[in-house]
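First the structure, then my questions, so here it is.
One chain of protein is taken out of this complex; the other chains stay put.
Per-chain residue numbering starts at 1, and chain names A, B and C are given in the order in which the chains are listed.
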Amino acid sequence: MHTAQTVPSIPRPAPSSATVAQENSGGDPVRLTQEAYAEMAAHAQREAPIEACGYLAKDAEGRICAAFPMTNADKAEDHYTLDPAEQFAVVKAIRSQGLRLAGVYHSHPASPARPSPEDIRLAHDPDLLYLIVTLLPGEEKPVRAFRIRKQTVTELDLVVEGASLPGGSSSMSGAPAQEDKTAATIHRAIDLHGVGCPMNLVKVKVALAAIEPGQHLEVVLDDGPPIRNVPQSVEKEGHAILERRQLPDGAWRLVIRKHQ
Amino acid sequence: MHTAQTVPSIPRPAPSSATVAQENSGGDPVRLTQEAYAEMAAHAQREAPIEACGYLAKDAEGRICAAFPMTNADKAEDHYTLDPAEQFAVVKAIRSQGLRLAGVYHSHPASPARPSPEDIRLAHDPDLLYLIVTLLPGEEKPVRAFRIRKQTVTELDLVVEGASLPGGSSSMSGAPAQEDKTAATIHRAIDLHGVGCPMNLVKVKVALAAIEPGQHLEVVLDDGPPIRNVPQSVEKEGHAILERRQLPDGAWRLVIRKHQ
Amino acid sequence: MREFTEEQLERYSRHILLAEVGVEGQERLMDGRVLVVGAGGLGSPVALYLAAAGVGVVGIVDNDTVDRSNLQRQIAHTTADIGQPKVESAARAMRAINPEVQVTTHHCFLDASNVRQLVRQYDFVIDGADNFPTKFLVNDACLLEGVPFSHGGILRFTGQTMTVLPGKSACYRCVFREPPPPDAVPSCSQAGVLGAVAGMLGTIQAAEALKFLTGAGELLTNRLLSFDALAMRFRSTPLQRQDNCPVCGKEPSITEVTDCGPILCAA
Partner (left out) sequence: MREFTEEQLERYSRHILLAEVGVEGQERLMDGRVLVVGAGGLGSPVALYLAAAGVGVVGIVDNDTVDRSNLQRQIAHTTADIGQPKVESAARAMRAINPEVQVTTHHCFLDASNVRQLVRQYDFVIDGADNFPTKFLVNDACLLEGVPFSHGGILRFTGQTMTVLPGKSACYRCVFREPPPPDAVPSCSQAGVLGAVAGMLGTIQAAEALKFLTGAGELLTNRLLSFDALAMRFRSTPLQRQDNCPVCGKEPSITEVTDCGPILCAA
């Protein structure tokens, strides 16, 4: 957190490719799950034209599997500051899910996904990854990953995986939407937009009670406590989460198979 | 009880000495405590001119120590029937106090204490004593004891004892009254006539709380459950019962010394 | 599946969230029928918690009216209820908590003439009676009718409870055989009880009823749970069905309920 806490709130000029040392690391590529990418992309879209920012978490295999949208305390179109008040909570949330802090992401709503001089100057943590998402249409790489050590930027290869999504797509052509195809036949669906904890879990349980064992329930849950709490409670009662992906509006879509 | 239950409810003529075989048993005298006598006498006075009747109980030493006033179901001036509905309850009460049934008493409000022909004819239990109390003034023997076997009456010697009453009198000159002298100085007195269980014990405890340890509380308690319950509860809490005697109206007077 | 209204989901959310209760368990509660014998120290908390839980039908049987001396522990009644039938007062409190619960009041003495036809209308019975003859009457009627029940008793600072599944677990007579002679039950000083002790025991009985209806957990069968609130110690005594139990043994001598008043029985 000391890294993120020291990100200062100063304006920075538009990104210039001149200041970025473009090197390829040559090592293993950075792996990013589709959910995490979708979360970043959706967040960037929600916040545009303001820069979106947040933390990234990696799982035991080192794969970046979750993005944690945070508040850009600057509320600016060309720079960002992670809200210090949120940093503790998010790092705790990451740990509570058995994940580790992997890096910081932010968006460039109107410029390519390359670090600005300030991005470089203020990147204090040599172990963190810096991911940048651009909303510029037609960009070949809408998201890029960098390591920044001693003011030197190294771009890393980035692979977006759909591994946790059976039937999911690993295309980078935008955030996955609810209408994406899925292998599972949905027997019942409930939309819990705006339904907080713990009533959302109550409604999931009621919906599960109404289908047969082995059948599938589709649930849309709000981001934040709902997505952090409900799936784990559902799994604890023996049901399986078949799919879990973020929607463009930040909410999450789950497909739950009722326990046999 | 079978004896008492079969006492029929028929009128009988005034007692006639002619029908009574007057013999002295020559054995040990019947011993009667002052409390038991006082109870019978008080009951006779309360009921006059109706005949009073009830059971008598004896303690482990064979002494008649308690009289249990019962209802004369006939409500007549010259005959009596023990109310059958009360008989079970009274016999249980006698047993519950560790006593045994000793006999039956009744009063002759306007004639001497001698069995009438019906008293003899209807006395079925050869093992019970039959005591008769007279209210006739100036009688030498206001209470007499008889055994009646096969229609034959034997009068037994009768001694009234005051043994259980410290400072009590064994004179037969009427029932002991509340104003009798006692060794204890009374610091507070409460009259619980008509106050049932368990409120009587509540009030005794309140009164005891208001005096100093070692001081004396005088309490008047109703006969029946109150006198059976309250003293034992008071003793259980460490207080001492200094005196306990029955009053002419059947109620009981206790003197309690508050625990130190 | 029952359709829950939004209000029901909200009201019962804390039960539905429990894995061991859940939607099905709450449905079973709402379909359940429990008879509470006695609307006094034990019956008060039982009645309130069963109502709160949304048990479908709660019957209460009690012949008493509210007395001021009840209010030190009988929390279903208020000062304004003094003189009114306890079943009415308790029913009012239950309906105020949860208007969905159907409360059936039986303002009468439970006796041999009515106990069997009453208990057989219910899935579970709570014995919150304050006297031994009624406790044996409830035991015998529940055994003969095959209705599970929770026995409960309190005295001063102590309480004891056990749950009986007729034919499956030890019954009250397996343990206590018959009522004590009435004169062996001291009536006066024994009337004292710490108010909260009634609550401690009644809430355990309510929990047993909820567990029975939902099927959650392990009931207090073949165990007598007792506690002393003075020392705040709890003890569990293992029990067994007795072959020679007069009501649930191999050759039962009790095949019909009988009134067992304090006088007639003791002879």
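Simple rule for what comes next: contacts are C-beta pairs under 8 Å (C-beta built on N, C-alpha and C of every residue); 3 or more make two chains touch, one makes a residue touch a chain.
Quantities reported herein were computed from a predicted structural model and do not represent experimental measurements.
Chemist: For the chain that's been dropped from view, list the shown partners it touches.
Modeler: So, taking every chain into account, the missing one touches A, B, C.
Chemist: Can you tell me which of A:Ala66, A:Ala93 or A:Leu208 touches the chain that was removed from the display?
Modeler: Hidden-chain contact among the options goes to A:Ala93.
Chemist: Which one touches the absent chain: C:Val119, C:Val193, C:Leu239 or C:Ile254?
Modeler: C:Val193
Chemist: Quick one: say which of C:Tyr12, C:Phe132 or C:Phe149 touches the chain that got left out.
Modeler: C:Tyr12
Chemist: In terms of residues, what is the contact footprint of the unshown chain on chain A?
Modeler: 85, 88-89, 92-93, 95-96, 197-201, 225-226, 229-230, 232-233, 236
Chemist: List the residues of chain B that touch the chain left out of this view.
Modeler: Its contact residues with the unshown chain are 198-199, 201-203, 205-206, 208-210, 236-237.
Chemist: Touching residues of chain C against the unshown chain: what are they?
Modeler: With respect to the unshown chain, the touching residues of chain C are 7, 10-21, 45, 48-49, 52-54, 67-69, 71-75, 77-80, 96-99, 156-157, 188-189, 191-197, 199-200, 202-204, 206-208, 210-211, 216-220, 223, 225, 227, 229-234, 236.
The working rule: only the chains that are shown with their structure count from here on.
Chemist: Strictly by the touch rule at the top, which chains does chain A share as contacts with chain C?
Modeler: Chains touching both chain A and chain C: none.
Chemist: Greatest Cα-centroid separation from chain C: which chain?
Modeler: A
Chemist: What whole-Å value do you get for the distance between chain A and chain B if each is reduced to the mean of its CA atoms?
Modeler: One centre to the other, that is 95 Å.
Chemist: Give me the residues of chain A that touch two or more other chains.
Modeler: none
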